[in-house]
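With one protein chain held back, the other chains of the complex are shown just where they sit.
Each chain carries a letter (A, B and C) given by its place in the written order, and its residues are counted from 1.
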């Protein structure tokens, strides 16, 4: 009925909508470099819109992803929970359909996703790279996950310990999923929470580590910075495509960026550190010391603690900056062996990444 | 059907929702002082949600208003235009109903509003302080405005010149509304636009001047500052209540804050300036000059141009700061007469507010 | 000789210097309110210029003090240590003389000061409100302090533990000074360091607590904020004058602002808290809770931990903001008794300020 009353207006507003909103047009890239053989994709694979319990229209998540420098994002509205249902009738595939066009325009990877939302335990699971969300809306939890896998989805266990370790314990049903290879990863971090148990299980069971925002409100950040960033998953992909993203996730090539910490398998943290840090040869040699410049190209502050005999006891390399480091040494003319632990690059719960390097050869 | 499958979840999520989201809890007050007899209410009376063409859930506008230091805000979704209608069936009163509880919890004034959205001309009109939006959804434009007035609404003409002066011209229909006292004000500013014609008409016809954001996207500002603020209406109200707000709007006691300019009737700009600026007596008297401290308590940068014989030719008083001003004078011992124009306090299009003051008596 | 070569230039440059540098003209006041009977003076009473081991011309400290919202500051160059002596011959009273005129122009309190700089132990002592620094340049330490007292100076022990507790221990010489009332306070905080031993001694021996920057480099802050502020002494003075400052210091009416902590005697912290925080009566009463607004007018983040039965377990009141606080209560209609500790208002080492209040009577 409304339609008939005001037909001309529609034409007008569609015209206006053809211009991309200004706030969506400018993007600040996140400062994590590519690795020698891989693109470093910045991904947030867990978010919500008004179609479940989020507070924004689906396209807002795409605008945010562009603005904040993400390469990939997913809307994962709850299948089983729609508190706005009285106003927005359930339509599981609709958020993706509304936002996918804009994501394509912006060149963002935007896998179709959903959150399989059962009681905890067994907990919530995200499925992404779906063809269709609707088939997952079935009463049985395992069947829902199976349906996701039938579509070739990548499935991960969200925020394992959010309701406590007891509620987040590993049950038979998890073993069933795991043995069938029906789930492939876990959120080690979700929003402001870190789950060391999930971290350990990922290492023990060779599950992919993820970190996501699980954002429900509008994101009021203008850009991503070390001080104000979403919890993200860095995915090291052979190509920047949906297929490339999926292959890398299945292969476990990830690192999680969480409140000034980087969490992941040793090999990927090592590679990321090497790509991020540039050490210049000594430009000044004193009687008993040398001075070197250390540039941190990345967006994480790198925190170092000495484990070897020379160099400052601790050092901090702020994001996107160059630090002047003075190394006292008995022999300022020869090469200098440095041994440190990167205390905020976690290769296991509580265990920093060890690094050794030689400068001034 | 969904309801039956997952009954337990609802209880859980409602529990979580009982905690106010963190981002909504901290508020930064806007720095415009009360006047001797009036509360200075900071108001944005034009905004949109997903229920018309906005991109946020209605409660988001309330969270934003709290965070940004507003005292009053209104959701004014289009009555005649709902591009999300396929997903959110038309329900004109729903945005208000969804958000009013939260507004009350936060102590915000939240009049029920709607935008009567016809072609331009005659243009769009906001009605606020409605009892019910639904009765305004009628085919005839004048009838819609009349219905709003039957409910005692305050009605104002939005963004008069947004489609050009020709489209924004004064028609017989406007005369009809005006002579019936069915509309009471105009947006002199809307978002990033200023309408000098509207400004003139407000002065000539004694219409209330308003400035609003007309925001559709999420507001990414964390707080209101001189550099990043919504276009707002300052309303000088006898009491901080819906009735007080309405009385002041009808009485025309407003000023519009727009991109580092304050627009309004001379008497209110004078009163606002006087309340905002504190001049200390000369604390230093040199041979041929005195030094005074001028404190600007407000959130607007005040720009001055000398019209009298003494004092600096121009001066700028940054927001929330104290400026040291050196006044050259032939007689540094006696009182000093200063005459200036506040170039960014507009009492008419292109006309700054003249001020005279005596210091050092 | 130079003078004769280029006589005309001097006239030109003096002309230019008559205009106050722009950066010095704008000032942002620090947000600590006055107490009912006292002005709250923001003071940094320990700083250095090129005349000892600082890196700026004396007037820079005055420009900085103005810009950063200080009410009083002192240059306290080392009497016994001038590393720039080869270029700037020793002249103990010169820093004050060079900067005092500018301080007067800006209306800043600027007592003449110096740092009596002996080995540690016995440590460094500042003397302020001197008439002349030169008489303090004597070989004997006690005699130097006595000379300061002969001039009516306020004398305090700087950074007691900076070289360790052993070096900062209380010696007979301190007893001598103390018993003669030749020193009157201690720096509880200096720059980024806090000295709990000094804190305890101030409480036990009724010495005035001070906190100062001891700044040597240029201050690159544009204004004072909670996140970037000098360590300061708040002095609660009967009048804003040198005499008022001195009387308050001798009377011990101070609080020390140090890295988001306020340190001082209980009575002054209580008074400062009361003046800083404004609690509105409940504006919303639910079935089992009330909502109140708590406004923190000050520049310190106030951190609270519940010690009574009702209210949130912890709460943080960010600087210059209003927080919405939900208080669960069995009886939402009557008055509510709240008991908290302000964990970052220290009335003794490790001991927060207890507060009790009733809302909603």
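Everything that follows uses one rule, which is that a contact is a pair of C-beta atoms (placed from the backbone, for glycine too) under 8 Å apart; a residue touches a chain by one contact, two chains touch by 3 or more.
Keep in mind it's a predicted model, so treat the numbers as computed, not measured.
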item: Touch partners, limited to displayed chains, of the chain removed from view; value: A, C
item: Option touching the unshown chain, where C:90, C:151, C:176 or C:307 are the choices; value: C:90
item: Listed residues C:55, C:180, C:206 or C:314, member touching the removed chain; value: C:55
item: Residue of C:34, C:165, C:222 or C:288 touching the missing chain in the full complex; value: C:222
item: Absent-chain contact - pick from A:85, A:181, A:200 or A:326; value: A:326
item: Positions on chain C where the hidden chain makes contact; value: 2, 5-6, 8-10, 12-13, 17, 21, 23, 50-51, 53-57, 59-60, 63, 80-85, 87-91, 94, 98, 117-119, 137, 139, 217-222
item: Contact set of chain A toward the excluded chain (per top definition); value: 20, 24-29, 66, 104-107, 280, 283-284, 291, 293, 295, 318, 320-324, 326
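Please note the rule applied: only the chains that are shown with their structure count from here on.
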item: Centre distance in Å when chain A and chain B are each reduced to the mean of their C-alpha atoms; value: 39
item: Computed distance of Cα centres, chain C from chain A, in Å; value: 44
item: Where chain B touches two or more other chains, by residue; value: none
